[in-house]
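Here the complex is missing a single protein chain, while all its other protein chains stay put.
And then subunit A:
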């Protein structure tokens, strides 16, 4: 067998990988596109057409593909990052909005808002492995770092549903405040942070006991409490901060991840939704739906340094090196 082309391809891939700048992909819910944002120059370098109403997006484990919830196309699309082409459509169940990839990079857990189901899809065989019944209006989705738990939130039932990933069975529920939207495990897997949009709170749950440790509330001077609607939650890799996107309050709350104290509120664009750290963890990007832009937060200084226009109603954001 001639190995030369393979070696050359590998070399090329390494070279291009080394020279390629860090990039962010942003799903634009109203435009049916992804914006490609260069993280060195902070400019949009490309816009990719995808399925209808793209919302949640996730990077594959090998960082070569992007999974996109095309909600109104009722599918999860697979985008090849090298060519910017859609290479596959995964069966997802109806109206996929958020999903989470298991740490092994194979199983995708998708919440189906209209069907009160969580669909588990094998990204290698492109087959549905299981469908698990959960509460009404499933929304947030996360898999624990050790791969043991998949947690789904349901907006109307106001619960976190703990799914055992070895049996695909719902084993426990945790009641939280109204309209839980998003869940995120801490990097060490010991805590689960869940945001409640209408309740206006973030609940921290101990993973071992599934008991609520803390309910965090928010208060911004000059902004009506009704506008404070926590959605996206991101925890810094060093375990120092938690960032919470507060929706139409146009602010991101910075929380001390150890004391659960709110340290600061940072002003960003209108209706801030989801967030992602840059690969070097220096910056946090926020998608601002109504103003159609992405704000850049300097994580060390806790300052908003820039806002960059993307498409209409940016929803999800993912960064890759």
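Just so it is clear, a residue touches a chain if its C-beta (ideal position, glycine included) is under 8 Å from a C-beta of that chain, and two chains touch if they have at least 3 such contacts; residues count from 1.
One rule holds in what follows: contacts and distances are computed from a predicted model.
J.: Can you pick, from "Aspartyl/glutamyl-tRNA(Asn/Gln) amidotransferase subunit B", "(2Fe-2S)-binding protein", "Formate hydrogenlyase" or "Transport permease protein", the UniProt name of the chain not shown?
T.: UniProt lists the chain left out of the view as "Transport permease protein".
J.: Out of A:165, A:229 or A:295, point to the residue that touches the absent chain in the complete complex.
T.: A:295
J.: Check each of A:87, A:175, A:213 or A:305 against the chain that is not shown and name the one that touches it.
T.: A:305
J.: Looking at the whole complex, which of A:100, A:118, A:231 or A:268 touches the chain that is not displayed?
T.: Here the residue in touch with the unshown chain is A:268.
J.: Name every residue on subunit A in touch with the hidden partner chain.
T.: Missing-chain contacts on subunit A: residues 220-223, 227, 249-250, 267-270, 291, 295-296, 303-307.
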